[in-house]
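I have placed the structure first, in the form of C-alpha cells, so that the comments after it can refer back to it.
The complex is shown incomplete by one protein chain, all other protein chains being positioned as in the whole.
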Amino acid sequence: MLVTANMKQTIRYARTYRYLMLSKVRTAGLVFLVVLPASCFWAFFSPEITGALAYISKDILETGLGTGSFTIGMTNFSLGDISYLLTEGIMPDILFSLGNFLVTLIILFILTFFLKIRPITIFIYIALLVHLCSCLFFIFFPELFPYTLAEYSELYMKQQMGIFICMTFVMGCVTSFLPIAPWKVILAVLGCGIYSFVFAVVRYTTFLFLMKEFSVLYMACMFFTFGPLIDFLYLVSIYSLVADHTSGMLAKDVGVWKW
Amino acid sequence: MSIYIGLCMLLFVLMMVLPFVPGWLEMRRKKDVRHLYINGDFVRNPRYFSTSFKQKLLGTGSLSILKEEQEVMLSKKEILIQADKLTAGQKKFENLVFFNQQPELLPGSVFHKEIYARQNIQFPEETLLRAAACEENCRLGKSSRVIRWIDAERQMEIAENCQLDLSATAGEHLLIASGCRFRRLYAPMIDIQGGASRLQQMMEIAGTQDGLQRDVNHIEAGQVLGGNVVAKGDFTLHEGAVLVGSLKVYGDLLLEEGSQIQGNVFGEKRIRLLGGNWIRGSIFSQGRIEAGPGCIFGHADAVESVVARNGIVFSSHTTVYGFVLTEGEGSIL
Partner (left out) sequence: MVIIFFMKLYFVITVLVMLAYAVRHTVFTYNRLYQPQKMYCQDILSSDIPFVSVLIPMHNEELVAHGVLDALLRCDYPADTEGNRKMEIVPINDFSEDKTREILDTYAAKYDCIHPIHRYSGDRGKPAALNEAMKSAKGQIIVVFDADYIPARGLLRELVVSFMDPEVGAVMGRVIPVNTEANILTRLLDLERSGGYQVDQQARYNLNLLPQYGGTVGGFRKDLILATGGFKVDILAEDTELTYRLACSGWKIVYANTAECYEEAPETWEIRARQIRRWARGHNEVMFRYFGTLLSTKYLRPLQRIDALMLLTIYLMPVVLLLGLLDSLGLFFLGEMDIIDGWWVLLFIGAYNTFGNFAPFFEVGTANILDASRQRMFLLPYLSFNFYFYLWFITQGFFESVVDVLTKRKASWQKTVRFRQGGTGV
C-alpha cells in the first residue's frame, strides 16, 4: 500500500523520552581524526607555538618597554620544549606591599558590607583574598618569594600549553557528540583554538607588562584569577553557539528523534 | 606604554567580555525567555485522538450534516466532504470525509484525511486510511491499514492481517483477528481471536498482599504464594501456580500454563506466558511480552494495562480488559 506524505506518518515525540541515534562511525572518526590530532597538534608543535607566542608578545612589549628588554628562553615541558620570555620584574618594596594590602582590605570591607551578594562579587572577593595573601607574603617574607618574572613566565607558558590541549580536547569532545556535520565540529575546534591562541598572546603580554612596569606582587592574583576559568568562558560560549544551532536544526527535522 | 601595548590590554579585556555578549543580547531581546510549556489540562485518555478530532469537528456547533462541502478548522483549515453519495467507482478520497449513513465502500479504498462516520461503517479489505472516528460500530476489512488511529464509540472489529500503525480503540468492545499488527489498543474489553473462554475459572484467591519477599525465584506447580515479590534474576511460575500479590522481576519471567498473578507485574526483561494465564492487574515490561493462547489480562469492570517497550505478541483466545501499548511492534499470531 502506498502511503503518501500527507498521511502524516511522522510523529513528533515529546521532550520527556526522546533521544537521538548516534553515528558511532562518525563520532569515532571525529574523535580519532580531528579531536585527538588537534589536541596533539599543540603538543607536537609546542616549540613553534610557544615560540610564536613569545615572539609576538616580545614585539608588542618592546614597543613600549624598549628593545632588548626581553629574551627568549626554552625549557622542557612534559610533551616537548617550550619557549618563553625572560625578563626582570619589579619586586615590591614594603610600602608598596602595605599600600596594596590596605587598599585591598578597604575594598574587601566595602564588598562585605555595602555590596549585594552576587556571584561576581564573590569572584572579586576571592580574587582580592588571593591578592591579600600575596601582599602579606611580600610584607613578611619578601626574600622567600619563589618566582622571578622569568620563572613566572615559564610557569605561565606551561599552564598555557595545558590550556591549549585541554580546551581543544574538551571542545572537540563536546561538539563531536552533537548531531552536527563534521565540518561544523572542525570549525568549532578551530575557532576555539584560534581564540585560545589570540587570548593567550594578549593575556601573556598584559601580565608581563603589568608585572614589569608595576610589580610582581600581582603575580598570584593573575595566575589564579585570570587563569583557566577565563578560558572556560570562551569555550562554553562557543559551545552554546553550537548547541543553539544544533537545537534549531533538530527542530526542523522532526524525523531524527527516536522514542 | 605604547599604543600597541594599550591595544593589547584592551583586546585582553574585550576577549574576556566577549563570551558574555550573546547572553547579554539574549537578556535584552528575550527571544527564549518563556518557561517550558506544560499542558495543565493534559490527562491520559487512550481515545484522545478521536475525542480531540470530534471536539474540533463538532465542538463549534457549526458543522452542517447536510452540506456537501464545507470548511472546518483542525490543525489547519480543511475541506470536509459529505460523502454519502459516492461517485461510482470512487476509491480515493483526498479530503476530510464524513458519512451520515453507512456507506458502500470499495475494496482498496484510500482515505488521505480523517473520516467521521455518524452511523456504522465497514471498511472493506485492503482499505488504506489515515484516521477514522465512528459514532457506532466499525469494522475494518482484511489486510487494511490505518496510518494513525481508528476509533468506534461502541464496537470495533478488526479483521485478519490488518496493520494498525498507531491506535485502535473502542468505547465498548474491540475484537481483533489473527495476523494484525498494532501499537496501541484500548477498549473496556479487547477480545483477540475470539477472546478467552475461561473467564469463569479465573477466581480470585483470598490472600494477603502485604510484605515484600526478595529471595524467591519461582513458585512450584499448584502452589499459592501470598505477598509481593521482587526477583533479582529470572522468575518462573510453574504450572497452575498462583501469586497473590504483585511481582517485580529483573530477569526473564515465565508463566507456565494455567499460572496466575493476582496483582501487577513489572519486568525489566522478557515476559512469557505459555497459555491459560491470568494477570489480574497491569503488566509492564521494559522488554517484550509474549502471551500464549487463552490468557486474560485484567478483570471485568476495571481498566488494566499491558505495556511493553520492545514488543507484544498475543495468541488466540486472549482477553485484555483495558489498554495495550508497545513502543516496539505488537502482533497477533
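For reference, chains read A and B in written order, and residue numbers begin at 1 within each chain.
The rule is simple: a contact is a pair of C-beta atoms (placed from the backbone, for glycine too) under 8 Å apart; a residue touches a chain by one contact, two chains touch by 3 or more.
Nothing here was measured: the structure is a model prediction, and the numbers come from that model.
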item: Residue in contact with the excluded chain [from B:A152, B:I192 or B:L325]; value: B:L325
item: For subunit B, residues in touch with the removed chain; value: 19-20, 22-23, 25-27, 29-36, 38-44, 46, 186, 212, 214, 228-230, 245-248, 263-264, 266, 281-282, 284, 286, 302-305, 307, 309, 322-323, 325, 327
item: On subunit A, residues whose C-beta touches the chain left out of the figure; value: 14-22, 77-78, 116-120, 122-123, 125-126, 130, 133, 137, 145-147, 155, 157-163, 166, 170, 173-174, 177-178, 220, 223-224, 227-229, 231-233, 236-237, 239-241, 243-244, 246-248, 250-251, 258
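In the analysis below, only the chains that are shown with their structure count from here on.
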item: Inter-centroid spacing, subunit B versus subunit A (mean Cα positions, whole Å); value: 51
item: Contact footprint of subunit B on subunit A as seen in their complex; value: 1-4, 6-9, 11, 15, 60-61, 63-65, 195, 198-199, 201-203, 205-206, 209, 213, 226, 230, 233-234, 236-237, 240-241, 259
item: Residue ranges of subunit B in contact with subunit A within the complex; value: 1-5, 8-9, 11-12, 15-16, 18-20, 22-23, 36, 110, 112-113, 126, 128, 130, 145, 147-148, 165-166, 327
